[in-house]
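Shown here: the complex without one of its protein chains, the others still in place.
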Amino acid sequence: MFRTLKPFEYLEPKTLEEATKALSKRGAQAKVYAAGVDLVPRMRKRVIEPKCIVNIQNVKELDDVIAAKGKGVRIGSLASKRSIELSSLIKEKYFVLHEAISSIVSVQVKSQGTAVGNLCVATPASDVATALYVLDAKLNVFGPSGERQIPIDEFYLGVGKTVLEPAEIITEILLPAPAANTGGAFAKLVRTAEDIAKVNAAASITLDKGVCKDVRISLGSVAPTVVRAKKAEAILRGKKVDQKLIEQAAKAAAEEVAPITDLRSTAAYRKETSGVLVKRVLTKALERAQA
Amino acid sequence: MTTKHKAVGKRITQKDAVLKATGEGIYVADVNLPGQLWGKVLHSPYAHANIKKIDKSKAEALPGVKAVITFEDTPKILYARSFRDQPLSPTKALQRSDEYILSDKCRYWGDAIAAVAAVDEETAEKAIGLIEVEYEVLPFVLDPRDAVKPGAPVIQDWAPNNIPVSGPCPPFLKKGDVNKGFEESDVVVEGTFFSMKQIIGQLEPQSCVANYDSNGRITIYSPCQLAHPFRRELAKMFGVGSGMITVNSTAFVGGSFGCRLSCHNEPIAIMLSKVARKPVKLIYSKEEDFCNIDSRTPDYITCKLGMKKDGTLHSLRVDTMAWASGYLSRAMLAGSITLVWGMGHYRCNNIDGSFQVVYTNTPLSGAMRGFGNPEVMWAVDQLMHEAAVKLGLDPVEVALKNAKKPGEPSNMGGLPLESTYLEDCIKRGAEAIGWKEKYGKNKGGTGTKKRGVGMSTMTHCSDGWPLLLAHSGAMIKFNEDGSVNLVCHPGSPGTHIWGSLAQVAAETIGIPVEDVHISGMNTDVTVFDLGSHASRSMYVTGNAVKIAAQKAKKELLDYAAKMMVEDPDDLDVDGREIYVKSNPAKRIPVREVAHEAIFGARGDGYTPAGIGCWNSTYSSPPTAAYFAEVEVDTETYEVKVLKFVTAMDCGKAINPMTVEGQCEGGIQNGMGHGLTENYVYDEKTGKPLSLNYTTYKMPGALDMPDETQIILIDKPDPKGPYGAKGVGEPALVGIAPAIANAVYDAIGVRIYDQPITPEKLMKAMKEKA
Partner (left out) sequence: MKKELINLTINGAPYELEVEPNLILNTLLRDRLGLTGTKISCGEGECGACTILVDGKPMLSCSMLAVAANGKNITTIEGLAKDGELHIIQKKFIEKGAIQCGYCSPGMILAVKALLDENPNPTSADVKKAIGGNLCRCTGYVKIVDAALAAAKA
């Protein structure tokens, strides 16, 4: 219940090398600062008490650019959620990500906070993460042992836990080229519009002559990490998708979640509405794939 | 003959709004005194614990720390932060004082047990961490239903059964024989309802600046709205005369809704200042607001009502269990007052009930906008709707049938209703929502979305007489430029009461509103005003302002008469001029007369001024009807309020724009009360989990209905100033019950425990199937 922050060592590295060296030396005692939107309140509330803050806003190899890369798109790790929302490239090619970010209501949080920062908080309710799961996103990471690439569905270990080593920094999000005739959709349930999701869901359907060539379904806030509803996907893959099949898949998806009761919602409600949301995003995704 | 008003009834913009728009307005946290220190409070980490030992040596040794205080350092004088332990009521009922400035025992998670003053905030916060406390952790109890069971942990030694206050139905409400009435009724409905612990949610954190100076004078800058009773309470706590205490109510307060009726961290800041011999600024974090200042008092309300087949309400019983904290705060009245509202609203020949206030190990319960009325109408109006449905009657017709008429005994001590336009409210509101086309018809509902409408009505008060003393004073003095200073002390929580009072003053004197300067809410300068609560400031202080204005005007015109050689009774004020009524061409500027009276050096100088005081011994309560249209998604059970109509009878609306603003804000508060706000605890530790806006959800812009309509009946009350009644609290009262009834109309499910969440609706629908 404090109003000030405890003292800490403050570093402003100019290169990735400098940044990872500094983080390496201090391990878990150091935290990366990209925008502060999550970090500063947590420090104020003494949820975390880092001894060192490493501000990466001026690291020359990091940027906020959203641009084509190969056949796909890359999003710089300093890109704000708002810039991603306003990007016509993202809206056109990866609508599910646009829709997910649009569902975050605070323009301030979106203008200030980065998408990568949001991923690093590792809350299973992250709207960004749920959307990236159905886009098969990958994260480029730089660390003391060099670069590596982590698929988004291998990034999370549990609530607040990722596979990132303390000295590793995400440099960009990579989105693969969207296949033709692909449609995506996102939905979430909240207590008030400005709220962390009770349940969120995303789907992406790729059609080939009316048949479901590929499908991705993800659910957030219903397990320690985002869930890929693979059994539900299997029901649709290779079939001609109609409303009946969607309802079947939705029902299966609801069985793949393990929600808890907390101050936002109950396990029973989350389980049932997982199915409802999956039905809705699949229906919308199908419509958009057909368009 | 309709009177043409110049200032009253006008949508005048507020002067202080300019300073709020530019950020210049000085709120308490912006007040700085030379040499001031920063205060910080240590809060209890346990819901219930004895304090075995406090070692403050390490904190005191930290450089920059100027005072560290605990219960041991404070006067051993029990006080009541509601100020009701000293006479305030014609009934002579006194609240028992049950708390010290710093607690001797931890009675809720967040209880204030020590405090520090240091040269800067960071040092103060560091020092708090260095205070070593040895606790003896005790079993705790959160729910009053558990607290009254034998063997429950005793929270205050003097109330071993955890019931500090209880009582039967107030005699002025009790009527007939309820049990016989139920037997005679054609339908009887009942239920136990829960009205949740609504957090005030005001954006400005509780703050104050205190100075205990070398003259022994206590000066406190505080948002407290009951400044004069607050001053008297401080006098008791610190053993000094009231005349040695200056309560400065800041002109800019970031919302109150009831939490600023009580004092909160002010006594702690004053104590710190006394010990440190320097001014102390104490600003709470939002988490401290959520666990260490008043909230709405939660209640379990058991209600039973019997109705005749023609819709007449025939028998009504209300029994309230009010959920107090480990201290009474303002919850003492919370139980009995629900009976006043719930039983005093509709006409009914058989009425009875009871109330109980129960201690628990939860944070402070006090008063929030409506003070028991939103809570009890949540129960009563849901049952009224239920009874109507069972009888196959239209709830609108039932409400009209049972609405009281002027002259009938009101809720306030049975005093006759000076005015009520409740029927107008019901009829006009029903029309505006489209009741006939929508009730029971799922109009516009498609697919899985079902729609319904619901309503609620209420009577509130424009002051607390005869339950509470009810007078206010005001002073008006002329300046030599022809303007006046209006000096009164209603508090300024954002309701624009000052601007409205300025309109009353301007109308009475005849000068433009711009020439009324609102000044000096400081107890050294203001005559007694009970303060802003019970929606009283317009009605009571407004009348006091009118009297003061009449007196000041007379003094001005007396002097003008000498200057103009005319009969003072033949003079009047028209804008910035005084004119002769029988010869209107003969005029003199107000400015000239005022200047002559003050600076003219004629040997007969004085400041034209007047002090007015008005005792409210009448009952002129505002009434209202509320109508909600909702859409329920029967797959996700989300409730969307599509349209909300509030039809408000607050007498003559002195400033219709301000009144609308109150009503529109009330809809937000009521939607939160009924749908989204929920204060929850960790059952294992008793720690509140709802400690900020992330965990506790108040409606934002995107949650509000697409359409809101405020209908102002705008008909005058015989006793209110220019016919005005109160409106601050009525804005909120019936919002949640109207929504609950609309949900029932849409999907046939009723939720008794607030808030109505999709989770509860889903569960209830499944149980119904």
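Every chain is named by a letter (A and B) in the order it is written, and numbering of its residues begins at 1.
The criterion applied here is as follows: contacts are C-beta pairs under 8 Å (C-beta built on N, C-alpha and C of every residue); 3 or more make two chains touch, one makes a residue touch a chain.
The structure displayed is predicted, hence computed values, not measured ones.
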item: Among B:27, B:528 or B:752, the residue in touch with the chain that has been omitted; value: B:27
item: Absent-chain contact - pick from B:298, B:665 or B:755; value: B:665
item: Positions on chain B contacted by the hidden chain, ascending; value: 11, 13-14, 16-27, 29-30, 122, 200-205, 252-257, 285-286, 493-496, 657-658, 660-661, 664-669, 692-694, 698, 700-702, 704, 708
item: Missing-partner contacts on chain A, residue numbers; value: 3-10, 12, 33, 35-38, 40-41, 44-45, 53, 55, 57, 80, 82, 105-109, 111-112, 193-194
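One rule holds in what follows: only the chains that are shown with their structure count from here on.
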item: Chain A and chain B, separation of their C-alpha mean positions in angstrom; value: 43
item: Residues of chain A touching chain B in the complex; value: 1-4, 45, 105, 189, 191-196, 263, 265-266, 268-269, 272-273, 276-277
item: For the chain B and chain A complex, residues of the former touching the latter; value: 43, 121-122, 125, 283, 285, 287-288, 291, 635-638, 676, 678, 680, 689-690, 694-695, 697-700, 702-703, 757-759, 762-763
